[in-house]
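The structure that follows is given in the form of structure tokens.
Heads up, one of the protein chains got dropped from this complex, but the rest are sitting where they should.
Let's turn to subunit A:
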Amino acid sequence: MAKLEILEFPDPRLRQVAKPVSEVTDELRQLVDDMFETMYAAPGVGLAATQINVHQRIVVIDVSEDQSEPLVFINPEIEVLEEEIHQYDEGCLSVPGFYETVERPRKVRVKALDRAGEAFAIEAEGLLAVCIQHEVDHLDGKLFVDYISPLKRNRIRSKLEKAQRQRA
């Protein structure tokens, strides 16, 4: 297992749209395990492959209290079940240290392949629904900061760029 480096906003590679996975191989399962390790260490509750510079449609999530409910979504497709809007203060491993309120549909259904390559579908609400939508956005090259005002987004951008320069 290996912990992977997480790309940080405004890295242009976070804007790349991920390609569907054609076959769930052992190699891909290894990548999924590394993604879990990276996510748990960060610590975070969700990670999309885009964030570790792998541009395939893979998401890992665990919103449980004790890391007991790892979920893998390969080629996830989201269907909105309730248009009613839910507000949540989101943070992102690729935008470290910043949190903003984002509005998303309250309830969704997700169809995807699991770690074994088997198709499955779940309905999600609450934190899980927020997290799935947040991660699938990553696969489409979108970030939660795209939902906030350009002024706030630019402030976050310049602060992160400065921190990145200081580390370089």
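The rule is short, and it goes like this: a contact is a pair of C-beta atoms (placed from the backbone, for glycine too) under 8 Å apart; a residue touches a chain by one contact, two chains touch by 3 or more; residues count from 1.
Keep this in mind: contacts and distances are computed from a predicted model.
Q: Would you kindly match the missing chain to its UniProt protein name, picking from "16S rRNA (cytosine(967)-C(5))-methyltransferase", "Phenylacetate-CoA oxygenase subunit PaaI", "Sarcosine oxidase subunit beta" or "Cysteine desulfuration protein SufE"?
A: "16S rRNA (cytosine(967)-C(5))-methyltransferase"
Q: Looking beyond the chains shown, say which of A:P70, A:G91 or A:G141 touches the absent one.
A: If we include the chain that is not displayed, A:G91 is the one touching it.
Q: What is the set of subunit A residues that contact the non-displayed chain in the whole complex?
A: Given the touch definition above, subunit A has residues 41-46, 65-67, 89-93, 96-99, 130-131, 134-135, 144, 158-159, 163, 166-167 touching the missing chain.
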